[in-house]
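Worksheet: one structure, shown below.
Just one protein chain is left out here, and the rest sit where they should.
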Amino acid sequence: MLRFGILGAGRIGNVHARAIAASGRANVGYIADAMPEAAQGLADAVGAKTASVQEVVTASDVDAILIATPTDTHADLIEDAAKAGKAILCEKPVSLSVERIEQCLQVVENAGVPLMIGFHRRYDPNFAFLEKRLRAGEIGDPEIITITCRDPSAPPVSYIERSGGLYRDMMIHDFDMARFLLGDEEPVIVHALGGVMTDPEIGKAGDIDTASVQMQTASGKIVVITNSRRATYGHDQRIEVHGSKGLLRAANIHNTTVELANQNGWTEDAIPFSFIERYQAAYTAEIHKFLDFLDKGEAPRASGYDGLMAQKLAEAASESLKTGQAVKVI
Amino acid sequence: MLRFGILGAGRIGNVHARAIAASGRANVGYIADAMPEAAQGLADAVGAKTASVQEVVTASDVDAILIATPTDTHADLIEDAAKAGKAILCEKPVSLSVERIEQCLQVVENAGVPLMIGFHRRYDPNFAFLEKRLRAGEIGDPEIITITCRDPSAPPVSYIERSGGLYRDMMIHDFDMARFLLGDEEPVIVHALGGVMTDPEIGKAGDIDTASVQMQTASGKIVVITNSRRATYGHDQRIEVHGSKGLLRAANIHNTTVELANQNGWTEDAIPFSFIERYQAAYTAEIHKFLDFLDKGEAPRASGYDGLMAQKLAEAASESLKTGQAVKVI
Amino acid sequence: MLRFGILGAGRIGNVHARAIAASGRANVGYIADAMPEAAQGLADAVGAKTASVQEVVTASDVDAILIATPTDTHADLIEDAAKAGKAILCEKPVSLSVERIEQCLQVVENAGVPLMIGFHRRYDPNFAFLEKRLRAGEIGDPEIITITCRDPSAPPVSYIERSGGLYRDMMIHDFDMARFLLGDEEPVIVHALGGVMTDPEIGKAGDIDTASVQMQTASGKIVVITNSRRATYGHDQRIEVHGSKGLLRAANIHNTTVELANQNGWTEDAIPFSFIERYQAAYTAEIHKFLDFLDKGEAPRASGYDGLMAQKLAEAASESLKTGQAVKVI
Partner (left out) sequence: MLRFGILGAGRIGNVHARAIAASGRANVGYIADAMPEAAQGLADAVGAKTASVQEVVTASDVDAILIATPTDTHADLIEDAAKAGKAILCEKPVSLSVERIEQCLQVVENAGVPLMIGFHRRYDPNFAFLEKRLRAGEIGDPEIITITCRDPSAPPVSYIERSGGLYRDMMIHDFDMARFLLGDEEPVIVHALGGVMTDPEIGKAGDIDTASVQMQTASGKIVVITNSRRATYGHDQRIEVHGSKGLLRAANIHNTTVELANQNGWTEDAIPFSFIERYQAAYTAEIHKFLDFLDKGEAPRASGYDGLMAQKLAEAASESLKTGQAVKVI
């Protein structure tokens, strides 16, 4: 059985480690985290040992490294793991700098190790099924892609300050989803709008909390993305593709199918407020797809290149917001 | 242009008279009502004159009589209009007595005049479309028909006392809908349950306010109907047909398509509380179908025979409630 | 009773004239159209006479002029009617030229006559109810407005050539809807994308058939609009407002509430393919609101100023498409 070393025992490290332990196809050998109790707690839960990052990366009985540490460590850890010959599943983003990503991917390529980027939404059963039907031609060619992503509430300002800004931190998932749905074509024009609507502190930290981006490919396909850091009604996650032969959309998942009718109308149950709850099935599928990549040689659904390209779009959006003008992506 | 005489200027007389006036295919010549102001008000609204019932029925410039008077006058008025050679559109029911209906239909048959019964739900665009698709074989043979009918609130007890009871007054529309959907086959077994849940005064008046009936045809097809005199959420009107090749259902109409999402969930707009609002399109279509019957010789969607058969099912249900046992309908 | 003169007996002139005739609050005195049979046909249907445009505009027994002629005649006819002292309901747009609109509105102002612009969507019961709830504060302040508008199929290329282009001809309704929903604030930044996806002939005519626009107000509110000239599934008309306290949306109207379930899934009935069918209730309400404006002095829901401002946004979008850059609207 394949053995993982987990770097980072925070919220997302927990999700991944438990998904690996429950997969029946792999197990967790080691957990490393700067906070020893966090590492120990997760290690106990999944039957693993704790170790230092360096020990995990170089452990001879570790086949794959899962990187779930803070963003600014990703590129270095990928390089370390690559040099140690390990397969790598890294949370997005590889780096906030496009140049740094390019360097890092070069190291991975030289090392010849498998690398997959944790764009979990590609594994969501709803979005994956939509993409499959789109590729199968059910609505002909995609023409307008609309992506809606709204979080219940913003992360702490201290996090936002180091996040690279909304486009790199939050909308990057939507840039990736846009590319996933577009298939062959890349966006070449990006125009971004943004504002501070939910919390002035976010503005003081130099970021925005409400944003939209529209992009176009060379052949004219259009992508429209809207984001908000605050949605009173939960983690709003929808995509819609208008094509030459019809429309495909993936709606929100509601907590239950229970509905109440009274004088106020007909009320469907709420949608999840936690992204972990919302994407539980996606995280499970992600681990299995990574194992399929390693075991069966199936192409990873999100490669290092995908990580790079999403970052380029986030860069372009950030620049567009700054200049107020549309930006060409090369 | 065909000219109508309207007997009864109450709520439903108003609906019909206005639908005739707006049809562009017929007009209203006379209005009769025991309350002169009601007659005059409606006459003014539709450009008609007032007259006595007897005058309207025998007026030489009246082609068709619309009967919207209290139930206990229907059979007599049908006979009068038939003897005067008028076409007749009569609100349900012809009579609360099956024997009386049979006599009356005989008079109509002898007179050779057209008669249509006002089972308005057969003309509802939703239910009519469902029936059309059912007849077209989209779900094969119907096997289980489920009819849900709930009123926002009960009529006054004074009305209930003379109504013939819930099965004859309210569920009769569902009996008719069941027959409409069954097509060739008639229910042969009826079992009824009923209780007083919404208002003890209804019980004191000898009636029920909450009821269900299940029926079966000779070949085994099943019909299930539930009724309540009180629904806090509006005029609940749904049908569902489970067939050998699939399921067809007609859901409630909501007031608008507007939906609100917040921490309480996702709330669709309410459904109509007034049956006149709910069935506005049905009443308009009903007049046109009656005119098609007269002008083009199209079979009426609800004939005197349909009125008779629905009444027989209501009789059977009433008897079943009394005896506690299933009743055979011949 | 108020008497209308109708200029233009085409499709939309027909809709309005019939709505007036059925309103019970006004009637149609005259119909003018360059094609005598069209004028006569409509005149017969609504009990009016035919006359020349000049005769209608100056007729002493006409109180209000409804302008439903080709776009390039609107401004001149508004001025003629204003000088004749008539109340005016004019189909959008006043003119394809912002300058011409401004001149024309000045003439109207000098004449002191009532003018309302036919942005029918403001009268749609769904959109109007959404706006009412938004104004009532149900979702706090609007932050992101998403407007989806897709037509089943494009008009003839001969029409497109003289239409002023998609932004002025089609998206102008969405610009108006955006302003309707924003309330006090105006968009100050407009960025437009567009492409030719459905028919190369549209491209040869110098126009686009697939487009998106994103706009922002001074305080940061965002509007996103997408348009297509071809939707295989009907006349797709949706709006959604994300606010500080929740989300309001108005979904499509389906032809009926009938749903079919079989091995392919659960299929809801189609949505209308004709905009006249889709907006039937809106056209009726529009006439009543115009009459309320005249009779009761209620402010028109869409004024000449609204016509001007929507046109400015369409101008800005057209310029943005040409330059590839965001455009400031003053």
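Each chain carries a letter (A, B and C) given by its place in the written order, and its residues are counted from 1.
Methods note: contacts are C-beta pairs under 8 Å (C-beta built on N, C-alpha and C of every residue); 3 or more make two chains touch, one makes a residue touch a chain.
Because the structure is predicted, anything quoted here is derived from the model rather than measured.
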Chains still shown that are in contact with the chain withheld from the display: A, B, C
Residue of A:E102, A:D141, A:D269 or A:D292 touching the missing chain in the full complex: A:D269
Touch with the omitted chain, as defined above, among B:V157, B:I222 or B:I276: B:I222
Options B:N126, B:Q214 or B:T284, residue touching the unrepresented chain: B:Q214
Subunit C, residues in touch with the chain not shown (by the definition above): 232-234, 236, 254, 260-271
Missing-partner contacts on subunit A, residue numbers: 22, 125-126, 129-130, 133, 138-139, 245-253, 255-263, 269
Touch residues of subunit B, complete complex, unshown partner: 141, 143-144, 146, 148, 150, 189, 191, 193-198, 210-212, 214-216, 219-222, 224, 226, 228, 230-233, 236, 242, 244-247, 324-326
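Here is the rule we use: only the chains that are shown with their structure count from here on.
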Maximum centroid distance from subunit A, chain identifier (CA atoms): B
Separation of subunit A from subunit C, taking each centre as the mean of its C-alpha atoms, in whole Å: 41
Junction residues of subunit A, two or more chains touched: 232-233, 236
